[in-house]
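Complex shown without one protein chain; remaining protein chains in place.
The chains carry the letters A and B, assigned in the order they are written, with residues numbered from 1 in each.
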Amino acid sequence: MKNHVWRPLYVAICIVVIVLLARTVLVPKDYGTHEQGYMYGTHRKGSIDDWKSMTVKYKGSETCKECHSDRFAEHASGAHAVISCENCHGPRGEHPENPPKLVIDKSRALCIRCHAKLPYPGSPRGSLPGIDPETHNTGLDCVTCHSPHKPQIPGFEDSKPEVKK
Amino acid sequence: MINRREFCKKAMVMAGGIALPLSAFQLFDPKSLHAEKNDGNSTRWIFLVDTHKCVGCGFCVKACKSENEVPFETNASRTWVERYVVTLDGHTYIDSPKEARNGFTSTKIDQQHHGLKDVKNEDIAKGFFVPKLCNQCDKPSCVQVCPVGATFRTNDGVVLIDRKWCIGCGYCVQNCPYGARFFHPVHHVAEKCNFCYHRITKGLKTACVDACPFGARKIGNLKDLSDPVTKVIMNDRVGVLKEEYGNKPQVFYLGLSKEVR
Partner (left out) sequence: MVHGEVWTIKEFFTYPNEYIYWPITIVMYPYITGLVAGAFVLSSLYHVFGVKQLKDIAKFSLVFSFALLPVAMMPLLLHLTQPFRGIEVMLTPHFTSAIAAFGVVFSTYGMIVASELWFVYRKHFVEKALELKAKQSRSGVEGIFYLIYSLLTLGAYDISEHALEKDEKAVGLLAAIGIPVACFLHGYVGFIFGSVKANALWTTPLMPVIFLCSAVVSGIALCIVTYAAVVSMRNCIYRRKKKDNPSLPDDPTIKPVDIESTRTTVKYLIAFLILAFVLELLDMIFRIYTATKSWDILRVVIFEHDLIKVFVLQYGIGNILPFILLLLPGLTVRRAVIASTCILFGVFMMRWNVVIAGQTFSSSYSGFMEYHMPLAPVNLETLKEGLAGLIAVIVTPFILFFCFNKVMPVFGKPDSH
């Protein structure tokens, strides 16, 4: 070696080479800059497929019609027609294979999401039929009196305002 | 010695020589020209929130959590609903109790550490609900600042997070002006709304859109001019949140108010 002064530089170069070698081994092949450019499109391409392969749990009300046509028709004719089946019955998933039976949420807590009275000016919430959960038949489930599919109690139809779509 | 004339000549030749390739690069790059006019993609996912229709039921939050495998009890969410109550004396009370996963069921406003604030109905000038979610910005500052390229924008405009590459530094969380990001309690990486990417790429709508009984949430494709959502954004007066940050958010709002944060 002619000049010892350069030796730390050689060590530094060695370290850089090691990092570059490690890169080729440790960085996935599909990592790189893709169509969206350097700032927004540098990523591992496989990640897109990772997200796409996630399972769909909510299948939508239309898929319920085939087997539950009677219930579906009943629901469609009521004031709750706008509410998706899965909001109360839970996500369908692979039903009827898995789960064979869906757990229906019949709790008061579910109903008062919309029907606890919040009479705010400027909000459609105020025009929904509303009750005070603290005083309205406390201790009883709503489904004791109201059918969830056709919630209006016969004889009381006119006293309740229409649900806006 | 170089005389003045020669100097000028040489300088001009040199300047020209440098400028020529540069200008050629700018003028004759069909790729960048095409990219500016049309990025070649047929899809750009956008979202429309109509605050006039939201009643604060929180079904969207509930559906989002189970669809996207964020535990229901997690005190953070990909989407949430805010309530704004403005009193007659000009005070604005805002809350989003547990991200509104159980909906708004009480008139009491959640002040978190300061408990519940009961605002009397007769004191209220207006009250409304604003659903929030990731804005899938055109210029996402969260993506710009990721040190390892673990978050990115897809060709159809959705910002995704690579769960296998995220180191969890939290820089993206800090750089989002909308508070859309958090850490997933199970995977321990950054997490946020991605317009249910697994659903929209299969032709379905997002879980929150399907769960909303009142049509307050809609997803659309900005590149498709016949899309009803695109039509609303083109023809109606829509607003976006926090435009001043320059992120170019792609979630559009009908009925925004000055109180909305």
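We adopt the following convention: a contact is a pair of C-beta atoms (placed from the backbone, for glycine too) under 8 Å apart; a residue touches a chain by one contact, two chains touch by 3 or more.
Quick caveat, the model's predicted, so the values are computed rather than measured.
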(message) One chain is left out of this view; which of B:80, B:214 or B:253 touches it in the full complex?
(response) B:80
(request) Return the single residue from B:42, B:121 or B:174 that touches the missing chain. (result) B:174
(request) Pick out the residues on subunit A that sit against the missing chain. (result) 1, 3-5, 7-12, 15, 19, 22-23, 26-27, 31, 38-39, 42
(request) Could you please point out the subunit B residues that touch the chain left off the display? (result) 74-77, 80, 82, 92-96, 98-99, 111-114, 132, 141, 144-150, 165-171, 173-183, 185, 188-189, 245-246, 261
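Convention: only the chains that are shown with their structure count from here on.
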(message) Distance between subunit A and subunit B based on Cα centroids, please, to the nearest Å.
(response) 17
(request) Could you pull out which subunit A residues touch subunit B in their complex? (result) 31, 34-36, 39-44, 47-48, 50-58, 60, 82-84, 86-87, 90-91, 109, 112-114, 116, 118-125, 128, 133, 164-165
(request) Write out the stretch or stretches of subunit B touching subunit A in their complex. (result) 52-59, 62-63, 66-69, 85, 102-107, 121, 124-129, 140, 143-144, 149-155, 160-165, 194, 197-199, 201-202, 204, 207, 210-211, 213-215
